[in-house]
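Note that this complex is displayed minus one protein chain, with the remaining chains in position.
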């Protein structure tokens, strides 16, 4: 699976405008963009920063599968998924998903399906760094 | 009803980054942004440009009501609604709504509720300009 | 009563100006006021619908017009 501009895994800051532009054209009326940002606390505990690790080729392949699933279910849609890896500071975007469709209700549905599926299936892991330790999120029950 | 930065009616181009930043902070994990763009055709007919007219004070008041409705239903959410008026070229954004919530499913629901309500209740009107005439959208059955 | 009626969208085009000054002598309920407008401007009957706003709020079924109110005609909205 080769990476294309619609599917992008990068250690550089994500740019919402760029992701949005990939799916915007003059025949799509509505664009829905989801941005997942790094939060400053988990269960009340202060997070200093996060580290994202990916199984890169498989992560790209799984993100492309999500894209193809959306395109199959909504044939007139366009979708782009950009995900960050490496060290992220609080407030930075970890993922941006942009979906455009002729009718807006579909764009909301498709964008939500995409992020829900990404969080379940794409081999990317985040480690939260606290003042007194670090934890791989979701690793333990 | 006075205008604030969360609710904005302007004849200048909208900026998605600016609207998104209004609701982004380090304790909100997810931001959903809806952008409604001017389409190049209506029922197969080529649109040259659009003209948006608003009953300004009431439009702002109705947008603020939508904001308050979302804040009441999702007390931890943040929402900004920016709408354009005047002459818009094809592909330009007519409306941008950004919603952040601690949990992403709520942001999708709240953003969709906001744009659906805006399209039903906010006193703004658009006229489509064709090569051979112009039409106030939705005016006639 | 003397009323100033703000016009927008297609109603502005139908009337040909953005504000209508009326010396309205009919009943002060919304339905009667709308009927008067449709009589005076028959094209308004062709609209999908139109609503009345009083002081920047949508009028309700039982709203009454009063002199000095800010009245506006609200044809079908199409923002977004």
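Observations on the structure shown:
Lettered A, B and C in written order, each chain numbered from 1.
Keep in mind that, in the parts below, contacts are C-beta pairs under 8 Å (C-beta built on N, C-alpha and C of every residue); 3 or more make two chains touch, one makes a residue touch a chain.
On a predicted model such as this, the values are computed, not experimentally measured, just so you know.
Hidden chain, full complex: it touches shown chains A.
For the chain left out of this panel, the touching residue among A:70, A:95 or A:113 is A:95. Touching the omitted chain from chain A are residues 1, 36, 52-55, 57-59, 61, 83, 94-95, 115, 118-127, 136-141.
Just so we're on the same page, only the chains that are shown with their structure count from here on.
Once CA atoms are averaged chain by chain and compared with the all-protein CA average, the nearest chain turns out to be B.
Chain B and chain C have Cα centroids lying 25 Å from one another.
Of all residues in chain C, none touches two or more other chains. For chain B, residues touching at least two other chains, in rising order: 36, 115.
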